[in-house]
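All protein chains but one are shown in place.
Chain lettering (A, B and C) follows the sequence in which the chains are written, and residue indices restart at 1 in each chain.
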Amino acid sequence: MPELDQQQPLAGAPAARVLVAGASGFTGALAAQIVWRHPQLELVAITSRSDAGTRLDRLYPRYRVPLELTELDLGRVEGIDAAIVAYPHGASAPAVAALRERDVIVADLSADFRLRDRETYERWYGEHGAPELFGAAVYGLAEMYREELRGAKLAAIPGCYPTASVLALAPLAEKGLIADVVIDAKQGVSGAGRGGGDAMHYVTMDENAFAYKTEGHRHRPEIEQELAALGSNVPVTFVPHLLPLDQGELASCYAQLIEPISKEEVQALYAERYAGERFVRVVDRPPGLRDVRDTNDCHVYVTVEERGRVLAFSAIDNIWKGASSQAVQCLNLMLGLDEGMGLE
Amino acid sequence: MPELDQQQPLAGAPAARVLVAGASGFTGALAAQIVWRHPQLELVAITSRSDAGTRLDRLYPRYRVPLELTELDLGRVEGIDAAIVAYPHGASAPAVAALRERDVIVADLSADFRLRDRETYERWYGEHGAPELFGAAVYGLAEMYREELRGAKLAAIPGCYPTASVLALAPLAEKGLIADVVIDAKQGVSGAGRGGGDAMHYVTMDENAFAYKTEGHRHRPEIEQELAALGSNVPVTFVPHLLPLDQGELASCYAQLIEPISKEEVQALYAERYAGERFVRVVDRPPGLRDVRDTNDCHVYVTVEERGRVLAFSAIDNIWKGASSQAVQCLNLMLGLDEGMGLE
Amino acid sequence: MPELDQQQPLAGAPAARVLVAGASGFTGALAAQIVWRHPQLELVAITSRSDAGTRLDRLYPRYRVPLELTELDLGRVEGIDAAIVAYPHGASAPAVAALRERDVIVADLSADFRLRDRETYERWYGEHGAPELFGAAVYGLAEMYREELRGAKLAAIPGCYPTASVLALAPLAEKGLIADVVIDAKQGVSGAGRGGGDAMHYVTMDENAFAYKTEGHRHRPEIEQELAALGSNVPVTFVPHLLPLDQGELASCYAQLIEPISKEEVQALYAERYAGERFVRVVDRPPGLRDVRDTNDCHVYVTVEERGRVLAFSAIDNIWKGASSQAVQCLNLMLGLDEGMGLE
Partner (left out) sequence: MPELDQQQPLAGAPAARVLVAGASGFTGALAAQIVWRHPQLELVAITSRSDAGTRLDRLYPRYRVPLELTELDLGRVEGIDAAIVAYPHGASAPAVAALRERDVIVADLSADFRLRDRETYERWYGEHGAPELFGAAVYGLAEMYREELRGAKLAAIPGCYPTASVLALAPLAEKGLIADVVIDAKQGVSGAGRGGGDAMHYVTMDENAFAYKTEGHRHRPEIEQELAALGSNVPVTFVPHLLPLDQGELASCYAQLIEPISKEEVQALYAERYAGERFVRVVDRPPGLRDVRDTNDCHVYVTVEERGRVLAFSAIDNIWKGASSQAVQCLNLMLGLDEGMGLE
């Protein structure tokens, strides 16, 4: 077999032996690929209920992971230091709890540990599958919770919508400047995940675009929670749209401020806030999705339009920074590694 | 030659002999195609400076118009009853004036006659090329100005952004209900027109999406003008985006109202307002661009989201209802024909 | 409701009352749409097992057919003169037989009646579901079997691959000139039909292209049958590919001839052969799929390359001329109507 199939040789002992659970979905498969190429992580198992027995590089030839998917057997989780869990909301919590019992460090891609208010969780997702762990996770957005993530045992990785929205608005929210915000979010089809039937058929999405979940999307309370945590406890209008492309998430944010701000001031504020962030780049024109595809980068542009609103645009790759590479970014911090290792 | 190349035989004498000026651009070529197939209009000339000498069905094989493009010679405009002018902003006004002097009925696709405030025009477009005609046109949105269009001699056809935005908001604006509105508009690449160089190269736009003209777009004052004319004199935040598809325009409108309204009330308001409109359909879920491609239709969905904002979404084909077929819709009214003739 | 929802008023009594069976698939839905707009056909019923109870314009908003899909009840087929059957291969034959027993004229989109050799049919499709009718159909390619189709009761409409391939090669085949042919066929995703799961997910097909069924495709014997019927009994190498677009079928044909021919001669041969065909246009450069989208047209280009092979390229819309509009073209002939009625 070609050498491509060889995992990158590690320099010395790996920092962690890693399991990816739910590796047959889009984000799980990508997480496996990133761990596979990571210089200090060893990918020791990838699991899937639906595709057990299949090699991942057969399911996704574009990812070069020559491991076979197996069914997760929690009774046999040995020699695993860390896990990325890519399960659906609801299904994730019990699996995460079982892994945590075995002292496995977990980066969870589901929504199960993102919310801090139990009632809100139950309204949107139903009963929680591991109530004893509710609220125990650090929110997996390194740009906001870097210190809390260092050494943490459980991180709740935000999805693409909160990631893009919060990064677009954080510098304003931290100053308590936001009075009201509309977020018009646009995402590629990979965000809808595998399955989807007719709705995600090529013929349905080709040359198409539309809004969905217009009456209320469960990421709205999560975005409000994080803006409030930063300093701006404000109502958010959030509407997601689907675009005819594979990977990408563009958040167009329209904010009324408590007091006016000039274009120069707000651009300086953003430049300063993100000066030290290696994965957030403040750019000088509205970012395009192609600029960030297949990267952990977030490009942000902020300006003030004629009518006085602040406009903030952020572009990420929805399955990278909006999911899988962000999970590895967090895992790096949790394991004491360099935050960007394996991501550049 | 195949019969496809034969113009539809007219039933009796044509209602009008039509010229399309600027027929080598996307909207001009489509206008030529629609006139060509129209049962009561006769396409007698198509003109273009850049492509004179070329047959239109060679330039655009998907349009079946076997006429040769010629240079417009205003001194020889004889036997022409009506014209659709698809010139760039600024270049249009003098040509329209010359045609009007020869008593040709004109549907103008440029912005030159849309605005009613001269100062606003000059701010965004520069000096006007036919000041004596400024303000003389009827705004070419049949759903708002139907009676004025009947028998009119000059119509200023709105572009896709104002068309989609005004149709999305008109029922609220007419009641004077709107306090403030954000319009996040998304458009296919055909909206950028021919040319464009690198920016519109397939490789640039493929898998891409981004906002543009975020500091101020010249369609914003036009939308404000029309909302005010309907009854809601309010500031508009308007941001256009480009999507990786050919034809389509989606306006996502976020309106704060002067007083709250329920989802049922607002949906009833829209249903009633558009009940008699054959080209506007109030739909029961957010419309997709594929639903309206290659048609003169506008699909509108309205709802109220959790935070109390009214959301209105409209989808049109940007070069049909947002330009060329809307011009024919207006021409039909101006000529006393059935409004939908040749459009269904 | 908008007038768009009204069926085109017929001029006088309809020529036929038409049923479309299997109208929830891509080709059945399009057939329903074409019949709906046809000036002399009345669409009286559309049926579907999987989507019974749904209105077709909800399932496919881009088609404007406001009828509800029902389950086909062959015991209640009354007042139906003609049917377009869009069932899967195998399932079609018994339904067609039942309709024929009730004297309904049938245009069948499946492969069940296309082949003339029973053994070949069984090899590729299994047991035939209506052996008494095997061989009873006229092959539904009007350009080859026009006279046989007039007044016929059962037509076997060829799919997009044989349609494009045979039209590309017919002028040569009729002269008995072909010695050997390679057909490299490329098709949009609509050709794979609804369903398809992961394989037809937007994410799978986006930015992708590949060959499939490389060891043998069941359309190969059908193409060989038709070339032989025209005069060239030769082996065909046929390989289909899938492209990242919705509608379109491009057949690139590489023919060795029995004797050399010049580019001028072969182009003259094609021009002459297709001079009277309104839906086949011999063009002077290789045709593009966009040129024929949403039409019943076939564009053909023929040339001779440096090494002496004749190259013939044909482009059609795979679900129009490659299926649904071709069925209506045949139905027109079967019913004694103008061949192109409702198709231009």
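As a convention for this text, a contact is a pair of C-beta atoms (placed from the backbone, for glycine too) under 8 Å apart; a residue touches a chain by one contact, two chains touch by 3 or more.
Since the model is a prediction, treat every value here as computed from it, not as a measurement.
In the complete complex, the residue from C:220, C:273 or C:321 that touches the missing chain is C:220.
When the whole complex is considered, the residue among B:196, B:260, B:308 or B:336 that touches the unshown chain is B:196. Take chain B: the residues that touch the chain left off the picture are 26, 189-190, 194, 196-198, 200-207, 244-246.
Although one chain is not shown, part of chain C still touches it, namely residues 182, 184, 186, 188, 204, 206-212, 214-216, 220, 235-237, 239, 241, 243-248, 250, 252, 254, 263, 286-290, 293, 301, 303-307, 309, 311, 313, 315. Seen across the whole complex, the unshown chain contacts chain A at 2-4, 61-62, 206-207, 277-281, 283, 287-288, 290-294, 297, 299, 340, 344.
In this section, only the chains that are shown with their structure count from here on.
In whole angstrom, the spacing between the mean C-alpha positions of chain B and chain C is 36. Each of residues 206-207, 287-288, 290, 293 in chain B touches at least two other chains.
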